[in-house]
Each structure stands twice: as C-alpha cells, then as structure tokens.
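Comments concern the structure below.
Here the complex is missing a single protein chain, while all its other protein chains stay put.
Chain nomenclature is as follows: A and B, assigned in order of appearance, with residue numbering initiated at 1 for each chain independently.
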Amino acid sequence: MEFSAQQIASLIGGTIEGNPQAVVSSFAKIEEATQGSITFLANPKYNHYLYTTNASIVLVSRSLELEQPVSTTLIRVDDPYATLAQLLQFAQQAMAPQLQGVEQPSFVAEDVDLPADAYVGAFAYIGTGCRLGSGVKVYPQAYIGPGVTLGENTVVYPGARIYHGCRIGARCIIHAGAVIGADGFGFAPTADGSYSKIPQIGIVEIHDDVEIGANTTVDRATMGATVIEQGAKLDNLIQAGHNTVIGRNTVMAAQVGIAGSTHIGANCMVGGQVGFAGHITVGDGSKFGAQSGVPNSVAPNSRVLGSPAVPERDFARQVVYTKRLADLFARVAAIEKVINNPQ
Amino acid sequence: MEFSAQQIASLIGGTIEGNPQAVVSSFAKIEEATQGSITFLANPKYNHYLYTTNASIVLVSRSLELEQPVSTTLIRVDDPYATLAQLLQFAQQAMAPQLQGVEQPSFVAEDVDLPADAYVGAFAYIGTGCRLGSGVKVYPQAYIGPGVTLGENTVVYPGARIYHGCRIGARCIIHAGAVIGADGFGFAPTADGSYSKIPQIGIVEIHDDVEIGANTTVDRATMGATVIEQGAKLDNLIQAGHNTVIGRNTVMAAQVGIAGSTHIGANCMVGGQVGFAGHITVGDGSKFGAQSGVPNSVAPNSRVLGSPAVPERDFARQVVYTKRLADLFARVAAIEKVINNPQ
Partner (left out) sequence: MEFSAQQIASLIGGTIEGNPQAVVSSFAKIEEATQGSITFLANPKYNHYLYTTNASIVLVSRSLELEQPVSTTLIRVDDPYATLAQLLQFAQQAMAPQLQGVEQPSFVAEDVDLPADAYVGAFAYIGTGCRLGSGVKVYPQAYIGPGVTLGENTVVYPGARIYHGCRIGARCIIHAGAVIGADGFGFAPTADGSYSKIPQIGIVEIHDDVEIGANTTVDRATMGATVIEQGAKLDNLIQAGHNTVIGRNTVMAAQVGIAGSTHIGANCMVGGQVGFAGHITVGDGSKFGAQSGVPNSVAPNSRVLGSPAVPERDFARQVVYTKRLADLFARVAAIEKVINNPQ
C-alpha cells in the first residue's frame, strides 16, 4: 500500500515541508532508508543523516532548525518518535492477519467457554477451569494450565506456558517460551545434607498491560502471589523469583535476575543482566545500570551502578581511580624513597 | 478444607499454646496473614510480626521466648520451617489433581511400554526406545526423544525437551522449557576463519531427586556424559555446558553459567548469575556469592565472591578500600605537597 505525504500529514496532524505528493510504502531507519520509505528523526546525534537520507519522507520535530537544504519531504510533528509509533501501529493493524477461531487439533477442556472472537492455535492446550476474556489469542503450542485466567485481548505466543491457577490481566503480551508459574526455588536442608522440597502453593498474578519477553521465567509464590503490576514491561530471559513484586510501569532489559521476595517499586528502569538479592525493597523511580548487582534495599529515585551497586557518580569515580592505581602505587613508592633517604 | 489447631498439632507432634479449636483453611506469610490462615516464624528478624499478625495459628520454635502476650494460637515444634514444609506437602497432595492416563492427541512410539499409572498429556511426544518408570508424568507438549529413560515418579512439565539417549533418574522434576541434551558448543576453527562443528555424541545423565528449573539448559557431552548427581537442585535459566559434572546436593540459583568440562563438587551453594570458566574443578562444600566469576579451580569449602572471585573477606575489604580511593588519592597529593615544599 502507498500513502502520500498529504495523507499521512492529515492522519497525524503534521505540517508538510516539501512535496505533498511524495509517496511511501515502507518504514526504515534514517541511515538505511531507500526511496519510497518514511523515517523519523528524534535523536540529535542522527541530525546529519537528514541531509543525505534517501527516505522520501522524514518525520521531524516542529522545533528542528535546518542547517542546510534537504531534498526529502519533511512532516513536522510535536514528537517524531511517538508519531512514528502511531504510524507503525496503523501499519501493523492493516498488515496483521486477523486471527480468529480454533485450529485443529487443539485441546480445550470441556468446561471452558471460548469467547466467539478468540483464537486458539493448533496444539494449544487450555486446561479445565480456565476463563478467557474476549479477543484472547492463544497461539499454537501454548499451554494454559488448569484454572488460569486470561483477561481480554491478551496474547499468548507460541509455546509460552502458564502453570495452573495463575491470573493474567487484560491486554497482556506473553512471548514465546515464557514460563509463568513454575515452582519457586525453595528447599529445606535436611540432616544428611540433602534438600527437602518446599511445595510452592501460591500463584503468579500479572496485571493489565504487562509484556513478558521470550523465555522469561516468573516463578509462582510459595504462599500468596508473585505479582507483576500494571504496565510493567519485561524483556527476554529474565528471572523473577517466588513472591517478588515488580511495580507499575517498571521496565527491565534482558537477562535481569530478581531473587525471591524482593519488591521492586513503580517506574523503575533496570538495565540488562542486573541482579537483585532476595528480600530487599527497591524504591519507586530508581534506575540501575547494566550488570549492576544490588545486595541491599535502595531508596526511591536512586541511580546506581556496579557490583556491588553504588551511586552512579561514585561508580564513575571508582572506575577512574581504579584506572589510575598503577600511577598511585608508583607515587607512593617515590614518596617512600624520599622519606627513607632524606637528603 | 478446615483444620483445627488440635488436628494439626496431633498430625505434626506439636504443643498448643492458645485455643485448640482455632481453625485455618489457608497458608500465608506472617506479615500478610489474614484470619483463618496458618503461618510460621523461623527467622528472628520477623519476630515482631508475631504480636501483630492476623494469622489464626503460628508455628513457632519450642525455644522461642515471648516478649509480650500474643492473641494468635501458637503451635510449638522443633523446626517451624521444616514443619511448614511438611504441612504444605500434605496440603499439596490433598489439592493436586491426580493426573493419570493418556490425553489425545499425543505421540507415543509403538515400542514404548507405558506404565499403567503414567500420565501423558496432549501433544506430548515420546520417541522410539524410551523407557518410563512407574508413576511418571509427562505433561502436555513435552518432548522425550528416542531412547530416553525416565525413572519412576519423575515429572516432566509442559514443553520441557529431552534429546535422544539421555537418562533421567527417579523422582526428578524437569520444569517447563528446560532443554536437556542439546548439542554442546564445540567447533574446530578452519583455515578460512569459519568453524567446523564437532559432533556431540555423548549424553546427559541426571541422577535421582534432581530438580531442573524452567528454561534451564544442560548440554550433552561431546563424548561420555554430562552428569547432574543425586539431589542437586538447579534454578531457572542456568546453562550447564558439555561434559560438566554437578555434584550431589549442590544447589544453584538462577542464571548461573558453567562452561564445558568443569566439575562442581557436592554440597556447594551457588548464587545467582555466577559464571564458572571451563575445565576447572570446584571442591565440595564451596559457596559462591551472586555474580561471582570463577576463572580457576577452587579448594573444598571455599567462600568466594567477586569477578574474578576472591575469598569473601578479601572481597569485602576490596569494596571498602575501593570506596575510599578518592580519599587516598587526596592524601597522597597532600603528602607530595609537603615533601616537595618542605618548610
């Protein structure tokens, strides 16, 4: 499908500079764009690409000042990145197959009421006692254990697994291979050095608008619930231990690990490969640099980095001083020489 | 189901202090407990909750001394945590569905003898030459490759995969998405810079009473076997490379990585996100703090931390001294000033 600059500007409330008849049929990054594509400019680091891009249309900020003439057509908007997201959503909705109905063979327990507009892929398993909201999509080979609830318009991608009794809210996205509700890691040591399993009889509760990445694991609680609050976004290969709580609108990059019973506040941002010790509390609005190790509780709005994690500024200084250690050792040796051999 | 303090005390051999007719129908953590629930107190840090908890019954140690009167009913036992585990087991057995029989469609090779009390879920695959012990449960969508052995009462959760020829002992638990027996990572460099695959013709041997977490991967050996010894417990998202050995009753938290041919001893405790280099040996009874990086072999009963890992006490000092580096640089500069400008 082709769209003209005029059609796009009117759809998104933008202002055209250039050719209103310029047409595009694809999206691209500004540095890779070819003719017939639309792109955007949001990061000032990429400003120079504006003058050389082959894109036919570029979304730019209303406030951007041009440093030289451009050959592409501009559409000025308030927030180019958000506008791009909006256009991508239109495109995706237009392109996405309208999945609906039940592919065979699949396994849906007899007592389950499937909404008329649900999709159940081949080889999907929906256990006894499950309740599915309107518009739910369960892709092929996904497993919805007995007694699970899926809120309306939630999507469970191929091969995701949700163990018995877990509750998933509305508009959630659970990616392929994610495992929700496997047993928490709890064992009691015995006299002979072996371990006795502590049964994990709690559940996982995922609130509305949560996204769970591919192959991420969220363990069920020992008792009560492991909770992912509304709007939280978890990337791939993350581990959330039993009885953890992840706050509203908190985002976590891939491979983060959260040990049991730790509570992460709302609106936090967590870099990749960060680890949190168990039984600690992280205040709202905190940010964690990639690979941080967080052994203790953290106040709201903290900015920390390193393993063990320290405030960002302290970490930067530690790195600088550590690089200068050879020099410091030499200086101390020189001082010792002076002192031990005074003239 | 409701149980009275009297029934519970007689089941577990405890002594009641309070109302023998107090009844409970659920488990809870002491700080979250509501009326009608039973909880336990094992960690002295939580002692203060005893005086405010809403739980109807609390399991406490026979030696606990009360600091003020309590309104809840106590049951005194030798080990409150172990007793709780025991009660949870009773509860779980009472509640768990008694899975048995073969759901359809599933794929069981013609030459496989299914025990009468086995469970095979829909879309499970059991290849030719497999041998399954009594009471085995293979959940929906699990894959048991050709020639695999599963010992009695072993449970394979949805979508776990066991490649051909691997041997799993009795009473093992393999969680969803775990992959046992994928190829080890072995390649020989060639003259043109590309790599030639080294076929991995060994297997994985998992002994009795082992638990493997969700999405954990245990690679098959190049030759011989990768071995997980009896009673070892692996959390989620762990990587065990080819020809590794993990000793008896060793426990590992999530996201640990063990490179090829490394032998971890018995009764070790490994924190989350720890990494072990290849071809090293770790002595029995060693403990590794979270995020440690272990480049070399380690003596029995070591306590190490950091990357590269050092003895725990050295690590604590390094952290302290590193935090004080700014101060040290300033002190050295001050000394230099004195020396260079003597009065």
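Going forward, a residue touches a chain if its C-beta (ideal position, glycine included) is under 8 Å from a C-beta of that chain, and two chains touch if they have at least 3 such contacts.
This is a predicted model, so every value here is computed, not measured.
A.B. asks: Determine which one of B:Tyr81, B:Phe123 or B:Phe288 touches the chain that has been left out.
C.D. replies: Candidates B:Tyr81, B:Phe123 or B:Phe288; residue touching the omitted chain: B:Phe123.
A.B. asks: Going by the contact rule already stated, which one of A:Leu150, A:Val218 or A:Ala253 would touch the omitted chain in the full complex?
C.D. replies: A:Ala253
A.B. asks: From the list A:Thr52, A:Ser71, A:Gln89 or A:Ser134, pick the residue that touches the absent chain.
C.D. replies: A:Gln89
A.B. asks: Considering the whole complex rather than only what is displayed, give the residues of subunit A touching the chain that is not shown.
C.D. replies: Residues touching the hidden chain, for subunit A, are 27-29, 32, 81-82, 84-85, 88-89, 91-92, 95, 97, 103, 105, 121-123, 139-141, 157-159, 173, 175-177, 209, 211, 213-215, 231, 233, 235-237, 249, 251, 253-255, 266-267, 272-273, 290-291, 307, 319, 322-323, 325-326, 328-329, 332, 335-336, 339.
A.B. asks: Considering the entire assembly, which residues of subunit B contact the chain that has been omitted?
C.D. replies: For subunit B, the residues touching the absent chain are 105, 107, 123, 125, 141, 143, 145-146, 159, 161, 163, 177, 179, 182-183, 185, 187-188, 190, 193-199, 201, 215, 217, 219, 222-224, 237, 239, 241, 243, 255, 257, 259, 273, 275, 277, 293, 295, 307-308, 310, 314, 317-318, 321-322, 324-325, 328, 331-332, 335, 338-339.
We adopt the following convention: only the chains that are shown with their structure count from here on.
A.B. asks: How many degrees of rotation carry the C-alpha atoms of subunit A onto those of subunit B, rounded to the nearest 5?
C.D. replies: Angle of the fitting rotation, subunit A to subunit B: 120 degrees.
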